[in-house]
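Missing here: one protein chain of the complex. Every other protein chain is in place.
Coming up: subunit A.
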Amino acid sequence: MAPSTDWDEIKRLAADFQKAQLSSTAQRLSERNCIEIVSKLIELKLIDVIFTTDGKEYLTPQQLVREIKDELYVRGGRVNTVDLAKELNVDLNQINMNISEIIKGKEVQLVSGYLIAHYYLEKIAREINEKLQLQGQISVGDLTLQYDLPADLLQHGVLERYMGKIIRAKQDPSDPRIFYTEEYIMRTKAKIRGALMGLLKPTPVSLIISHCNIAERLFMYLFDQLNAPGVLTGRQSGAQYVPSCYTKSQNEWVINFYKQNNYLEYDALTRLGISDPKGYVKRVLANEDMNFLSSCVIGSQINQQLETALEECISSKSYLDVLSLLPSVLSDEDIDNLLEPLLKKNSRQTILFDKTVFSNNFIENLKQACMPITQKNAEAVVKSGKYQQFYLEKQLAKSDGQQMVQVDHKAERREERRKKASSGKGGGGTQGRETKTKAVKKHLRSKQVTHDSDTDDASSIAKKAPSNLEIICIEDVENCIKEQLENEGLDDLLTQISEYLQGHLNQTALTIAKELAEKLLQDANQNRKQTHSSAQDRINVLVNDIKLYEKGLKLFPSDQQPQFVKYLLKSFGGDILSEFCKYAANQCNLSVQVDILSVEQRNKIINDLSEEYKKPLKNLNSTISEQNMEQFYQAVDICLTECGMILKKVDKKKDKLLVQNHREKLIYELENCEEPALILHLVVLALFTILNQNMLHASGRQVPIIITFLKSQLKEEHFEQLQKYHELVTKYLTAQEDEKGAIEEKLKEDMSLMKNIVIEVKKY
């Protein structure tokens, strides 16, 4: 049984198996086949369906529209298309394509990607109304942010549409985007009124607004309806509210202050809150005569005061401190401006230092006080040579600056000279010109200030740059006037006044110095002239002496003459040369300290001399050792012409007188002489002079020659005495030290004898 049931069962199972195999094959259609089929159908335009994004479902457009509508309703009337696409699992494009279907009905609109149904807007309107009642005011801008909807839609689609229906509010007339409730406006008005009533001083609108916590625009709008006790300075945000009580008190203050003080400071006005002080003052004090300065306004009264004080100051020869008369608020510039017209009227009589007006007389007095020191300093400067130096430097600087001009000048002069030469005026003309050029040269070379024209030049330069030489310094001036100013309490102006005075005083000092220098120069010139004539005189005397001595020595035999000539030239010739040297050195600005020049000194000077002197003097120097009188005279002549001197004619009578003088001098010297050798010398010379009526110049060495020469003219005994004495002297001079005493004794015994000879011979 069991097997049979088993087999039945197997049969059934087999049947089941077959059934399973067959049935399923008939029905089953695979997914991909389905997709293929549908896409084929779509391709053939047989059906119109939409894929879902995952591609697993198809929708008809009608279904989509319905679903969108449902979704919109579920979401309260507002839905984003993108959200829709996600929610419905449909491509956004498909949704967008089908939205037009939905929008057609006017009940739903598409706003920036949102589908919005009319009942949503109504809902918003209700919400807004609630909010508005709560806040009092509301702006479209805030709503835009809150609802994330375009302002335009909110403005027209919601607020304006439902105004009066759902929303109970007023639109701000100046800004349609803001809405208020009636109560809010009333409240705000009250707030503003309270604030404005309470204000006593000008207040920026912004401050009021921030205090009352309202919108500026609303403030401006409501302000006009308030009849506030004051005015606004403007409609901009920077405007101020000025209470009328404040304006009134301001005006009062200004008028009172002006009446009291006769001036108004801009700063003070600004502090009172007046933005345009000048205009304000003009407006408020329209009928006053006022002077507008940079920092304040001044009434005519102050001006008049100042004027009177100034006149008084001038008439009383004192000074006036302007600051004490003017309000302290005036700036320096203002004071200057104020003083300018006044001082212009009196400019001759006043000087302004800092802010103090001085009458000229006062200053003049101060100046007088400084005159002594000025004089002193000027003298000192001239004496020390500083002025001359300064002057010279000035001139040098000038010549440097005008070198070009000078060259031109020179060229011109040369041209002129050539013209003159070519015109052939003759020898005389040439000579004249030469002397002229020489003169010019001399002045340039000598660097000495000798000509008036030069001094003029210098002074003009000094005027050009007076500060170059400060004869009197500021400190000096200060010291002089310090006391006087301190007495007046003006020591703070000391430096200024001193500077001013110093300039003037320095000018004066320069003038004084100039005068002094000129005077000094004139003196020097006179001196020079004197040196010139005295040198000329001395040379004349010397030359004359030489001539006389020459005459004397001519008495000697000619073979003995050269010795004398040599000695004569060496001594007197040397003297003449020295004289020339000294003069020339003076001319060339070489200093000669000693009076008597040695040979070396002479040579040195000659070498240092300028060319024009050097040559003739050198010549002269050489003739001195030549023993030739003629040559010597010629050289002397040349030297004299070179030095601009002349040799005076020799007066014969005078010659005799000279010889006589010489003789007396010799005798006088003899009488006073104690030295044995010198006595012999003098005796011999005196005897020669007496006997021959001629002077003789000889050295001690030539004494024996003269004695022999005198032999024929003397008495025998005199001659012998002379001879003896001469021998003794010779012996004395050559003797040893121990023998000298004895010989000297002897000589002294004979001394009077010798002197007697002269006296006796004189009596011949």
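Brief remarks follow.
The rule is simple: a residue touches a chain if its C-beta (ideal position, glycine included) is under 8 Å from a C-beta of that chain, and two chains touch if they have at least 3 such contacts; residues count from 1.
Criterion: contacts and distances are computed from a predicted model.
Missing chain, UniProt name from the options "V-type proton ATPase proteolipid subunit", "Ubiquitin-fold modifier-conjugating enzyme 1", "Exosome complex component RRP43" or "Mediator of RNA polymerase II transcription subunit 27": "Ubiquitin-fold modifier-conjugating enzyme 1". Considering the full assembly, A:Trp7 is the residue among A:Trp7, A:Tyr73, A:Trp253 or A:Tyr668 that touches the omitted chain.
Residue in contact with the omitted chain (choice from A:Glu31, A:Glu600 or A:Glu716): A:Glu31.
Mapped onto subunit A, the interface with the missing chain covers residues 3, 6-7, 9-11, 13-14, 16-18, 20-21, 24-25, 28-31, 33.
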